[in-house]
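For this view, one protein chain was removed and the others were kept in their places.
Right after this comes subunit A.
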């Protein structure tokens, strides 16, 4: 089932997002998973190795590809990786990453800042 989706993905003209690089990352994952499914540590190491040189912005493309291919394990893994990458980042960094804008009323955001001031300690510089 996964392979049918892959073929359709490449045939679909609108999806220029999937570059060869991403195809080589995402597509071998199902086989690798099957081979070392029993050993979580090995899988973790393989996955760390795979993403060591990937920039956070590239992860967005990987997530979109895994989502389109309906590949749940990869999607879950990429989400965990993004979570680890952004957990100490600032609100502005996260907005840029997800392509979001603040839509709060003027006083609302300040209120949140004050109420949870402690959650802004120890945040990475942008």
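Everything below uses one rule, namely that contacts are C-beta pairs under 8 Å (C-beta built on N, C-alpha and C of every residue); 3 or more make two chains touch, one makes a residue touch a chain; residues count from 1.
Note that in this section contacts and distances are computed from a predicted model.
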Omitted chain (choose from "Pescadillo homolog", "Prefoldin subunit 3", "F-box domain-containing protein" or "Response regulatory domain-containing protein") - UniProt protein name: "F-box domain-containing protein"
Touching residues (missing chain, whole complex) on subunit A: 17, 60-61, 63-64, 67, 75-76, 79-80, 82-83, 86-88, 91, 94-95, 98-104, 108-109, 112-113, 115-116, 118-120, 123
